[in-house]
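Quick one: the structure is below, and I'll ask about it shortly.
Missing here is one protein chain; the remaining ones are kept as they sit in the complex.
Then we have chain A:
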């Protein structure tokens, strides 16, 4: 910029940022106190002063100095309050152009007393609670239902057997859930014998009445309680079952009587379908 002939100094108006000095005087650096309103800016509002500001503070309180790089504002003492010589009117609100809207009268809609709509409100809340509780309950129920075995699995887990096909005094062995199940059609003598035993002195005390649902039908899992062999029917010292593996003897009610077996033969859940003459195991 060698051709720069002169330096033009131009006063600009910066947004004034005011901070209080330690003396309490507001400091407004970069404030052009001699700024005029731009020409042609008519006084529409009737509050802007013409010409230089009349409220220029006196020099003795300090003032603004221009240096080559910045403006410097100094305040030496606490000045007295500056009185505005010219009248300065300030309005902060625009004149109302419309009539102030009136607040409608809502008194007709107000509840007449505290109890007017109270019961209805609580009724609605209660109904909401009832519905939510029902929804929550069925959600949980349905979710737990998904953990249950499905109908086809349950159907496979059951075995049906025609009871009329088993003559009195005979054993039948069927397979149920991979295990043999003994079904014996007991004679009256055998029932008498099973019930005559003093069951309280047995190894695994259990009365015959607890082991059968109908006295003539004895249903048991055919797995020796000792080590899981399959006992042989109509054998052993007690006229019941005999396990050939280690010599456990079971009586006609399937109770362990002799040998290493610690427990009676297990009775699976079973039910009788009297209408169709069938037994359902499982």
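Things worth noting here:
FYI, a residue touches a chain if its C-beta (ideal position, glycine included) is under 8 Å from a C-beta of that chain, and two chains touch if they have at least 3 such contacts; residues count from 1.
Everything that follows uses one rule, which is that contacts and distances are computed from a predicted model.
A chain of the complex is left out here; the name its UniProt entry carries, from "Complex III subunit 9", "Ras-related Rab7", "Ribosomal RNA-processing protein 43" or "Exoribonuclease phosphorolytic domain-containing protein", is "Complex III subunit 9". Among A:137, A:175 or A:214, the one in contact with the hidden chain is A:137. Annotation: of A:26, A:126, A:145 or A:244, A:126 touches the absent chain (contact as defined above).
Within the entire complex, the positions of chain A that touch the omitted partner chain are 115, 118-120, 122-123, 126, 129-131, 133-134, 137-138.
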